[in-house]
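Removed: one protein chain of the complex. Kept in place: all other protein chains.
Think of it as A and B in the order they're written, each chain with its own count starting at 1.
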Amino acid sequence: MEDLLQYLFSGISIGSVYAVVAIGLSMLYRSTELINFAHGEFAMFGAMGLVTLWGQFKLPLPLAFVLTVAGVSMVGILFERFAIRPIKDPHPISLVIITVGASIVFRGVAMVVWGKDPVALPSFSSHGSIEIAGAVIVPQSLYIVAAALVLAGSLHLFFRYTLQGKAMTACAVNKKAAWLTGIPSARMGLFAVLISSGSGAIAGIFIAPVTMNTYDMGTMLGLKGFCAAMIGGLGSLWGAFAGGLLLGILECFGAGLISSGCKDAIAFVLLLLILYLCPGGLFAQKQADRF
Amino acid sequence: MDKKLVHNLLFIAVVAVTGMVVENIYLLQIMTFIGINTLLALGLNMLMGYAGQVSLGHGAFYGIGAYATAYLSGTLGISPWAALVCAIVLSVAVAFVVGRPTLKLSGYYLGMGTLGFGMIVHILFREAGSITGGASGFVGIPMLTLGPLSFEGGRNYFYLVWTVVFGAIFLCKRIIDSKTGRALAAIHGRENAAVALGVDAHALKLNIFMFSAALGAMAGFLYAHFVLFISPDSFGFMASVKMVTMVVIGGMANVWGALIGAVVITLLPEVLHGFADHEMIVFGLILMGVMIVMPQGLTQGVIERYARYKKRA
Partner (left out) sequence: MSIKTLVQLFIAITLCITPLSTVAAKSVYKIGGIFSSTGRASFLGDPEKRTMEMMVDRINANGGIDGHLLEAVIYDSEGDPAKAVSAVNKLIHRDKVLAIIGPSTTPTTLAVVNFVERAKMPLISCAAGINITTPVKPWVFKTAQSDRLAVQGLYAHMQAKSVKTVGIITVSNSFGESGKEQLISLAKEYGITIVAKESFGAKDTDTTAQLTKLKKASPDALICWGTNPGPAVVAKNAQQLKIDIPLYQSHGVASPKFIALAGDSAEGIVLPTGKILVMDQLLDDDPQKQILQDYKAMYSAGKAGAVSGFGGYAHDAMTILAEALKGSNGDKQQIRDNLETLENHVGVTGRYSFSPEDHNGLSASAFVMVEIKNKTWNLLGR
């Protein structure tokens, strides 16, 4: 019994990482129908930015946080302006390959800037691990869950209640119709990438203390984040959150109850089954059929 | 004479002469890898370009082909050629079982489904150590021989691989020009309309999926007997992404696109070696640049540019 609770807690700590990455990915899809394979790299930039500003330069955490998010959002803007927007009438798969290319470039830049060695960061608070009925969870994991909830919640409110957010949704539903009503769709696209890369950075910042930060950590984060967003239903913010936690929990129960070598395989088999049963993900919004 | 036939013969002649003229084994080996990658891209190109279905797990079939022949010919000691048949049958069977439910998904969800499949197979290669040799890899794959002919590296293997590539290109063209090909084009254009006209879309997609799995297994077979060593990481997610990249860079829905994509993606790292630690940045930038300038891929992009140039001249 105690073990099961521990598996659940472990699953939450792993799943929260996937969830917080998935939210930015899902948000971008919701507004631009673009899947960004470089999203994990934005998270990596967030984590590495924190390593430099907080870990190395010893800036106060809030300042390091703001600077990192701002910096990564700038990268996001450049990325949108020079790599996504110039393409006229793109095939979605061409855009996907562009983001794959971008992820390689970002990884390469990070390798040159931060080197190849992993770096560890301390937790945001100096609390020890929290024990509940014999099972243990670290406070940082709870912070990640909180960050994911706040992120999903505020994005949800943003889309629901602000003019900007509604305009972005309109663009996503029908670009031309949105344009006809006077919504500058190009600017909306830029804005969506800006928010998405910013939330990627936030994800990276919160993850940094629980993982070992390297230039190539983004690949795993992006891949698992993509899976989480898919399971939840692309475009659904709460779905991304739930999908991430589910993926993490499945992995841990797979590792705990069956075999740790096959934990990813077990999680993926179950995910495929979910996908077969509800082909649009758990919180399906609309058909995701581009390609 | 038919212009198309001339092109094909010219291509075959160029490859054959290259094989004879080039003395350097390093260059021959690079071209052998290009041939193997072309096979992979061809199969995936049929699926993505013609059937309109993206697969992010095609590395699995590549791996199934390689591991099947490794186990059958290496461990059980049967003839590699018999192992080839088994490898292809196995790969096609797996494609059938997996494809039936997975191809009902569409768009990115299909991508996700195939990705999951690829990951599962990759993990199986790693964990089934008693059969596959596990993460350390499989040692002891026999060299290919055919009667008195030995395919010990170098020239003979180059010719073997490219003969297979010619065969595959020929087969792909036949499929595209057949009734199946036209039905595929109809599905790609608008699936509902095609179904209304009596095209069994799901069965067709499944057939193409199985065909591309067979080409993947063939490539895996050729890779395994060329390097004589395989390990799971050659068939993981990154391998699948590389295959998609080859198809898209070369140009979808074009048989020659697969070839050009394979050439570019295989040669680039060799050429960029001089950049050392900056290689990744340059490689990524080239990838992005090509896609930004020619979103339809190199083949289409160059043809269009040439046409525009001719018009102006």
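Note that in this section a contact is a pair of C-beta atoms (placed from the backbone, for glycine too) under 8 Å apart; a residue touches a chain by one contact, two chains touch by 3 or more.
Note that the structure is a prediction, hence the values are computed from the model and not measured.
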- Which of the displayed chains are touched by the chain that has been omitted? A, B
- Contacting the left-out chain in the complete assembly, out of A:Ala120, A:Ala146, A:Ala177 or A:Cys278: A:Ala120
- Task: Considering the whole complex rather than only what is displayed, give the residues of chain B touching the chain that is not shown.
- Result: 24-27, 29-30, 33, 126-127, 129, 134-137, 139, 152-153, 223, 227-231, 233-234, 269-270, 273, 276-277, 279-280
- Where the missing chain touches chain A, by residue: 3, 6-7, 9-11, 13-14, 17, 111, 116-120, 122, 129, 131, 136, 138, 207, 210-212, 214, 216-217, 219-220, 251-253, 255-256, 260-261, 263-264
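We adopt the following convention: only the chains that are shown with their structure count from here on.
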- Averaging only over C-alpha atoms, locate the centres of chain A and chain B and give their separation in whole Å. 31
- Message: For the complex, give me every residue of chain A touching chain B.
- Response: 35, 83, 86-91, 93-98, 100-109, 111-112, 223, 226-227, 230, 234, 259, 261-262, 264-265, 268-269, 271-272, 275-276, 279-281, 287-291
- Message: List the residues on chain B that touch chain A in their complex, please.
- Response: 48, 52-54, 101-102, 104-113, 115-117, 119-120, 123-124, 126-127, 237, 241, 244-245, 248-249, 252, 277-288, 291-292, 295-296
